[in-house]
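Take this structure, written in C-alpha cells, and hold onto it; I'll ask about it next.
Note that one protein chain is taken out, while the other chains of the complex remain in position.
Letters A and B mark the chains as written, and numbering starts fresh at 1 in each.
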Amino acid sequence: MSSQTPIAIPQTPEAPPETIIEPGKAATDERYYYASQWQLIRWRFSRHKAAVVSIVLLVILYILAIFAEFFSPYTPDTRFEGYQSAPPTPIHWIKPNGGGFGPYVFDTVRELDKETFKYIYQPDETKVLPIHFFVHAEPYKLLGLIRTDIHLFGVKEGRVLLFGSDRLARDVFTRTLFGARISLSIGLVGVFISFVLGVLLGGISGYFGGVVDDVIQRVIDFLLAIPGLPLWMTLSAALPRDWPTLKLYFAITVILSILGWTGLARVVRGKMLALREEDYTLAARGAGASAWRIITRHLLPGFTSHLIVSITFNIPGMILSETALSFIGVGIQPPAVSWGTLLQDAQNLTAVAQQTWLMIPALFVIGTVLLFNFVGDGLRDAADPYAR
Amino acid sequence: MVNQPQPPLLEIQNLKKYFSAQRGFIRRQLVTVKAVDDVNLQVQAGETLGIVGESGSGKTTLGRCITRLYEPTGGKVYLNDAGGRISVTELEGEDLKRFRRKAQTIFQDPYSSLNPRMNVLQTVGEPLLVNKLAKGKELEERVTETILQVGLRVEHLQRYPHSFSGGQRQRIGIARALVLQPEVIVADEPVSALDVSIQAQVLNLLIDLQQKYRLTYLFISHAMSVVRYISDRIAVMYAGKLVELGPKTELLEYPRHPYTEVLLAAVPRTAQRHRGKRNVTPGEPPDLANLPKGCVFVPRCKYAQDICRAQAPELRQVGTNLVSCHFAESLHLQGIKFETT
Partner (left out) sequence: MTDTANLFLEVDNLKTYFFLHEGTVKAVDGVSFNLYKGRSLGVIGESGCGKSVTAHSILRLVPSPPGREVDGKILLHLHEGSNGSSTEEIVDTLKLERNGPKMRSIRGKEIGMIFQEPMTSFSPVHTIGSQIMENLLLHTPGISKKEARDRTIEMLQRVGIARAHQQVDAYPHQFSGGMRQRAMIAMALICGPSMLIGDEPTTALDVTIQAQILDLINDLQAELNMALMYISHDLAVVGEMSDEIIVMYLGLVMEHASTDEIFDNPLHPYTLALWRSIPTIEGKLERLTPISGTLPSPFAHIPGCPFFSRCERRIPGTCDAALPPLKEVAPGHWVRCVLY
C-alpha cells in the first residue's frame, strides 16, 4: 500500500447508489422487492404448470362432490329395475337423419342371451334420448338448505348411465359423485385432526424440549413402529357395525389420524429447533420480545409453508386408507357411499372381467392421489422462496 | 483523566459460561465445555473494544452473556450509566427488558439475522413495538429516521430482506440495533460475511454512528486488520480465557502473550509479504472440554516451562497491557512492524 495515488477521493462515496441492482436476480420486476413470503410462494407455484392444473382439477372435483345432488342426474339409491349391471351409455352428438347437433344417448334395450342366459344390453338406435340441461327431476336440498329439484343434466325418458349401473341397478356415475363426498372429505378432516395434534405436540416438544420432548418423541417412535394398515383394520373392525354413518365416519377419521400426526409433529419440532437458533429469533429476544411473540411472529410463519406441503402429501394417504378399509369391509358401511364401498362391488373376478365400469371409482382414487401429489410437488418447490 | 474518574460503562467480573455437550457416538458422555471461563474486563463509555481469538475461543459466547442472550453460569456484569449502577446478571422481567434497550447486538450473518418474512419496517420497528415505545405513525417515523441514518432509503421500508444485497442487509441489522438508542452494541463479526468492497462501507458507518451517538462497541472479529482499524483497545481470547488486553497499537506492536505473537505472525501481510518464510506455530485449536492444567496455551507455546504446566497464570498489568502469562515481563515477543510512511 505504499503507492499513494493522486486521485481525489469524493467525500461520501458510500452514499447509497441510485439504482440498486440485485445480484443474481433480474432487476426488471419491481414487484419482487415488495413481495411478501406468500406472494413469492404463489409466483413460484404458478411456474409449476402440472401443479397448477392439478389444483384446478382438484377444485373441480371438490365442487362436484359438494354439489353432487345437482351434478348427478339421479340419487345414489335410485334403481332402474331391469337394468342391473348395465354398461355405460355413450354420449353421441350428431343426431341421425339430420336431427341437428346436441348431446343425446340411445335408449338401451335388454335381451336375454338364449345360450348363456345372461342379459345383454344393446343400444336401440331408433330411439334418440336427447340430454337436457337443468332438468327437473328428483327433489333434494342443495347443501342441505335449499329445496330444489333441478339437476345439471338428465333425460326426459329412458335413462342415462354415464358410468353404467351396478348389481342393484343404481347409476354408478351418481354414486361416484356421492362417494367422493366421504372419500375426499375424510382426507381433509383427517389431516385437520393430524394437523392440530401435530402442531400442538410438535410445537410443545420443540419449544420446551427436555423431558416433555423426550416423552413425546418416545410416543412418536412407538406409534411409528406400528404398521399402519393392520392397526387401522383392528381398530375399525372393533367398531360396532350398527353405528350410524356419521359416527362411523368420524371414528374412522380419528383412527386414520392416529398415526398421521406423528410425521407432522416431527416436522414441526425439527423446524422449531432449527428456527429457534436463527439469529433473527435471538435478535427478537434481545429486543425484549416475549416468548409468545417469538413463537407467533418468528417461529410459526417460518414453517407454515412446510406444514402445508406435509399436509398435502398426507391427504392422499388418508384417502387411500379409507378406500382400503372400506374395500375390505371394515370402513364405511353401505348404504353410505364412498369410493371404497363402491369398489366392493368390483371385488369378484367377473366384475373385473366383464363389468369393467365398476372400476371407474378406482380411477377417481388414483387420479385424486396423483393430483394431490402433483400439487404437493409444486408446493414443496415453492414452499421455501428464501432457499439460497 | 479529568476531574473524578468515571466508572467504566461495563464491568465484567469473573464471567463464566459453561455448556454441557454430548460426546461420542456409542458411549454418550456428558462433558462440560468452558466456553467463557473467568473473564474480567472493563469497557469505557464511547470506546471500541475489539475482541479477537480463533474460532471457538468464546468470543460470541462472551458477547451474548453480556447482553443476556445467554445466561452466564457465573460471574457478574455491571452497567454504570447516567441511571446509576445496575447488576446486569441479576435482572429479570421488566428490568431485563429495560436493560435490553441499552445493549443491542449486530449479528454476523446478514442472511440468517433477518426474518425473511418481515419487511424492513417490521424488522426495524419490532424493538420499538415490543417495548411499547412507539406505534403506528410514530413508529414509522422513527424507523424511517433510523434507516436514513444507516444509508437506506424511505422506499426500502416496505421491502423484504430477499431484495437486498449482503451489505444492505447488514445495514438493516444495524438499524435494528440502533433504533432503541442503545449505549452498548455488541457487534459480532459484522463484516466477516461481506465482500471486501462492502466491508469498508459498513465499518465506516459503524465509526460514524459511534461518533454521532457516543456508542460503545464490543467488536468481535477474527480479522486482525479489521480490528486494528476500528478498535481502541484489543482483547485477545484463547480457550475461553482472556489472555491479553491492551491499547491496539501497543498490543499489536509489542505483544506480551505468546498466543498474541502466534496470532499476529499468522496474519497475512500486504506490505511485508513473506512467502513461505513464516515460522508457523504448529498445533491444533484447544479442546474446551479437556483443557490442560496450568496455562491453557501450554500445548502450543514455545516458551512454556514447568511452572506453566503446573499453575495457571493470573491476568496482570504489564506495561500498558493486561497479560496472563508467567513470563510476560521477561519475554520479548515479535509484533507487527507498522509502515512508517
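Everything that follows uses one rule, which is that a contact is a pair of C-beta atoms (placed from the backbone, for glycine too) under 8 Å apart; a residue touches a chain by one contact, two chains touch by 3 or more.
Source: prediction; values computed, not measured.
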May I ask which residue of B:Val88, B:Leu203, B:Ile220 or B:Leu333 touches the chain that does not appear here?
B:Leu203
Of the candidates B:Ala21, B:Leu96, B:Val154 or B:Val267, the residue in contact with the absent chain is B:Val267
If you put the missing chain back, which residues of chain B would it touch?
54-55, 165, 167, 195-201, 203-204, 222, 224-226, 228-229, 252, 262-276, 278, 280-285, 336-339, 341
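One rule holds for everything that comes next: only the chains that are shown with their structure count from here on.
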What's the distance between the Cα centroids of chain A and chain B, rounded to whole Å?
53
The answer for chain A against chain B in the complex is residues 1-2, 14-16, 20, 22-23, 25, 32-37, 40, 278-280, 282-290, 293, 297-298, 301-302, 385-386, 388
Of all residues in chain B, those that touch chain A in their complex
64, 67, 69, 96-97, 100-101, 104-105, 107-109, 111-119, 123, 126-127, 130-131, 151-153, 158-160, 162-165, 168, 173, 176, 180, 200-201, 204-205, 270-271, 339, 341
